[in-house]
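A single protein chain has been removed from this complex, and every other one stays in its place.
Order of writing sets the labels: A, B and C. Residues in every chain begin at 1.
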Amino acid sequence: MNWWLAAACALVAGGLGPCLWGAARGTAGRRVVAQNMATLLLCLVFLLLAQGYGRPSYVDLALVVAVLGPAGTLVFTRLLGDEMEARPPGARLLTPAVLVGAPATVVPMCVATGPGRASVKLVFTGVLLIAGGAVTSRAVRRG
Amino acid sequence: MTRRARLWVLAAGLLAVAALYAAACTQLPGFGGSWHPYGDRAVRAALQQRTANAVSSVNFDLRGFDTLGEESVLFASVLGTVVLLRRTRDEKRVPPEPVRVPAPLRRYGRLMLPVTLLIGLYVIAHGQLSPGGGFQGGVVAATSLHLLYIAVDYPALERFRPLGLYELADGAGEAAYVLLGAAGLIAGSAYLANVLPPGTFNTLSSGGTVPLLNAAVGIEVTSAVVVLLAHFLAQALEIEGEREEGRST
Amino acid sequence: MSLLPYLIAGWIFLAGIHGMATSRNLIHAVGCLAVTQSSTYVLLLSVGYRKGATAPVFADAPTSATVVDPVVQALALTDVVVGATVTALLLALVVQTAKRHGTVDPDELSGLKG
C-alpha cells in the first residue's frame, strides 16, 4: 500500500470530481472558479503521482501545470469577464486551498526525497503554484 | 429529413456501433496484460540507439517518417487557417479598445513570461531524456508569449511578436525536418535514418539525430501555435467587416 | 476491470458523435469532435498499458525495468498536438461560415442551400 498513490486517488475522486460538477453547472463565475481549483488540485495530483510511482521525472508535469493552469484560468477571466459575476461562490476557498495544499504536499515530498536538485525543483513548483493561485483567485473575484 | 427522423437514424447507428464495438472489445488483449510484442522491440531498439526516452526514439528515429507526415498535417492545417482567417478587402482593421488590467496581474504576466518560456525550452531540450519533446515544449513556449495578451494587453503582445518571423520559422522548422531526413541519404543510408553517432546514454547529446529532429519540431510547433493564435486574435479583436449586402444570404 | 477502459473509450466516442449530430452550434460541434478524438487516445493508451510497469523513459529508471508500450504513446502524443491544430482549422472554417451566412446553426445553414 502506497500512501502517496492513495492520496492522489483521494484527490482525483474527492477533489477533481466535485470540480467537474462545479464546472458543468451554475453561473459562469462559479464554473471558472471550479476550473481554477481543478488546475491547482491537478498540480498536487501530479506531484503525488511522481512520488508514488518513484519517478522524479513526472514532476515535469506538475511544473507545466503550475504555469499553464493559471494561464488557462486567466484566458477565461479575460474573455468571459463580462459574463462573470463579481464574487462567485467558492472563490473564497481558492487561496486557503492553495496555501494549505501546496506546502502540505511539497514539504513531505522534500523530506522523502532529501536535499538536492530534485527537491529544489519541488519547491520551485510549489512556489509557482502558490503565486499562480494567488493571482488567479484575485482575478476570479474581480471578474 | 425531419429532425425527428434524423434522431432515429442517429440512434440506430449509435446502437449498432456500440454493439459491434463491445463485441470487438471482448476479443482485444485484456487491459494491463503483458503481451506487447511491438513495445518490447521498440524499447530494445531505443536502448540500442542510446535514447533514454523510448517515446521520443519511436517518434524521431524508429518512425521518423510517420512524424514527417504528422508535421505536414500540422503545417497544412496552419496554412489553411491562415488562408481562411486572412483579412479580406471589405474588412478593416480597428485597434481594439484598451482593457484595464489590475497591476498585480500585469506583474505576474511579465514575470511568468520568461519563466514559462524557459520551462518550454527545457521541455523541448530534454525530449530525448525525460517526458517531453518538441511537440509539448513547443506549445508551452508559444503559450508563454500569450501571457502578454491574457495578463497584460494586446498591444504589448503585438510589439513583442514579429509575426512574419514566426511564419518564416514555421516553414524553416518543416524544412529542417525534411533536410535532416535527407542527411541519411547523403550518408549512404535510408531517408531519416539515424546516421549520427548515438553518444553517451542519458546525456543531452545522446540519441544521434533525435535531438536535432526534436528541435526542428519544437521550432515548427512553437511558431505554428503563435501564428494560429495571432490570426484568431486579429479576427476576434481587430478585424471588423462591412456587412456583406445581399451576398449569399 | 480488463474491459472497463475499452468500454469507456467507446462511451466517449459515442457521446462525442451524439453531440456532433445533435449540435445546434458549429463551435459546439467542433468541441464535440475534440471529445470524440480524445476517445482514441484513451483506447490507444489502454491497449499499451501493462500492469505494474512504468513509463518507457529511462532517465530516472533502470534500463531493466518493465515498461508500457512506447509505440502507442508516440502515436497518441503527435496526434494530441496535431489534433489541436486541426481544431483550429475547423474553428477558422466556422468563422468563415459565420461571415458568409451570418449563422452558425447547422440546421439554418442547410436551409440556406435549398
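Here is the rule we go by: contacts are C-beta pairs under 8 Å (C-beta built on N, C-alpha and C of every residue); 3 or more make two chains touch, one makes a residue touch a chain.
Heads up, the rule we're going with is that contacts and distances are computed from a predicted model.
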* Asked: One chain is missing here; what is its name in UniProt, given the choices "NADH-quinone oxidoreductase subunit J", "MrpA C-terminal/MbhD domain-containing protein", "4Fe-4S ferredoxin-type domain-containing protein" or "Peptide/nickel transport system substrate-binding protein"?
  -> "MrpA C-terminal/MbhD domain-containing protein"
* Asked: Where does the absent chain touch, in terms of which shown chains it meets?
  -> A, B, C
* Structure fact -> Touch with the missing chain holds, among A:V12, A:L99, A:A118 or A:A134, for A:V12
* **Interface with the undisplayed chain - residues on chain C** => 1, 4-5, 8, 11-12, 15-16, 18-19, 24-25, 27-28, 30-32, 34-35, 38-39, 41-42, 45-46, 48-49, 51-55, 57, 67-68, 73, 76-77, 80-81, 83-84, 87-88, 91, 94-95, 98-99, 102-104
* Structure fact -> Note that chain A touches the chain not displayed via residues 1-2, 5-6, 8-9, 12-13, 16-17, 19-20, 23-24, 28, 31-32, 34-35, 38-39, 42, 45-46, 49, 53, 55, 57-58, 60-61, 64-65, 68-69, 71-72, 75-76, 79-80, 83
* Missing-chain contacts mapped onto chain B -> 53, 55-56, 123, 131-133, 135-137, 139-140, 142-143, 146, 150, 225, 228-229, 232-233, 235-237, 240-241, 243
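Quick note on the criterion: only the chains that are shown with their structure count from here on.
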* Based on which chains are in contact, what kind of graph results: line, ring, star, complete or other? -> complete
* Which pair, A-B or B-C, has more C-beta contacts? -> B-C
* Structure fact -> Rounded to the nearest Å, the gap separating the Cα centres of chain A and chain B is 25
* Structure fact -> Rounded to the nearest Å, the gap separating the Cα centres of chain B and chain C is 14
* Asked: Out of chain C, which residues touch more than one other chain, so two or more?
  -> 55, 57, 59-60
* Residues of chain B that touch two or more other chains: which are they? -> 130-131, 136
* Using the touch rule from the top, collect the residues of chain A that touch chain C in their complex. => 53, 55-58
* **chain C to chain B touching residues, read off their complex** => 1-7, 10, 13-14, 17-18, 21-22, 46-51, 55-60, 63, 67-74, 77-82, 84-86, 88-89, 91-93, 95-96, 99-102, 107, 112
* Where on chain B does chain C make contact in their complex? -> 3, 6-7, 10, 14, 17-18, 21-22, 25-26, 28-34, 36, 38-39, 42-43, 46-47, 52-55, 57-59, 63, 66-67, 70, 73-74, 77-78, 80-81, 84-85, 126, 129-131, 133, 135-136, 138-139, 201-202, 221, 224-225, 228, 231-232, 235, 241, 244, 247-249
